[in-house]
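Scroll down for the structure; my scribbles are underneath it.
Here the complex is missing a single protein chain, while all its other protein chains stay put.
Chain naming follows the written order as A and B, and within any one chain the residues start at number 1.
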Amino acid sequence: MKRAVLVILLLLLLAPSARAETLRELLDEPASYDGRQVSFRGEVIGVIIKGDHAWVNIFDNGSAIGVWCRAEEAREISFIGDYTHRGDIVAGTGIFHLACAEHGGDVDIHAISLTVSEKGHVIERPMDVLLFSVSALIALAAVLLSFYLWHLRKERRKRVPWPFY
Amino acid sequence: MIVGLREFSLREFLKKNLDLITGIFAEIGLTVLVMLLSFALCLLILIFS
Partner (left out) sequence: MWGAMVLTPLTKEDLRIVGFNLSRISYVTGFVLFLPIIVAIFFNEFDNIPYFLIGSAISFILGSILYHFLYTQAEMELKHALVMAAVAWLFAPLLASIPIWLSGSMASPLDACFESISGFTGTGLTLAPDIDHMSRSINFLRHFLQFMGDGIGIIVISLSILGRTEMSSVLAFKGEAKEVGIRPSIVRTSRIIIGIGVMFLAIGTALFTVAGIQEGLDPGQAFFDGLNHAMTGYATGGFTVHSQSLLYYHSLWVEVAAIVIMIIGALNFNLHYAVLGGRRSEILRNLEVRVLLFLMVAFGFLVSSNLFSSGLYPTAESLFRKGFFQVISAQTTTGFQTVPPVHLMLVWPVFSILILSLAMLLGGSANSTSGGIKMLRVGVLFKSLVNEIKRSLLPRSAVVVGSFHHVEETPLSDKIIRGSAVIAMGYLILFMMGTMLTVLHGYGLEDSMFETASALGNVGLSCGITSPSMSPLLKVTYMFLMWAGKLEVIAVFVLIGFILLALRRGIK
């Protein structure tokens, strides 16, 4: 009897846990997720604070979605992803909308919870000094060459009338 | 005579710019007109459904 109860409890615990849907899945099968609670995870690529709420745009493997959350949750984010930064990875749960009536038909997720699961960091992009110097020299030489040839042509035109060359 | 010439060119300058500014507003006004018309049609769709 006890064992049966234990098994049933275990099944009940396991059943509703959803693995995090990838953003791509949410976008590719919107009908199956529309209006339902989903878990999401992605890198922050944009934060727009609007009063006591905020938009957090997250990116994962080529897909991006806007998450509508509370401003305090958004303020926990320290890094926004761009060329020189890897953004914080945030995860959470929320209601997915295919066409949110509150937000003019946008695709979005209204977050129930949003936490920073991995802090981002700065991405170093050091300048290659050798490449820089070489390319600068070549560019300068190319421009000077162009001016020189143009000058040459002008001089030649003064001395030899067209069309004798 | 010099003062008269200066006055003349200033008026021309203003008139030229006035055309430009009102022209810009006319063009932007056109886009606003389109948007208002579009929004009105959206409301119409909602009402007559």
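Here is the rule we use: a contact is a pair of C-beta atoms (placed from the backbone, for glycine too) under 8 Å apart; a residue touches a chain by one contact, two chains touch by 3 or more.
Model, not experiment: these values are computed from the prediction.
Note that the undisplayed chain, when the full complex is considered, contacts A, B.
For subunit B, the residues touching the chain absent from view are 19-20, 22-24, 26-28, 30-32, 34-35, 37-39, 41-43, 45-46, 49. Seen from subunit A, the chain kept out of the figure touches residues 27-28, 30-31, 45-46, 48-50, 55, 57, 59, 62, 64, 66, 81-84, 98-99, 101, 103-108, 125-128, 131-132, 134-136, 138-139, 141-143, 145-146, 149-150, 153, 162-163.
Rule of thumb we're sticking to: only the chains that are shown with their structure count from here on.
Computed centre separation for the pair subunit A/subunit B is 39 angstrom, with centres defined by C-alpha atoms.
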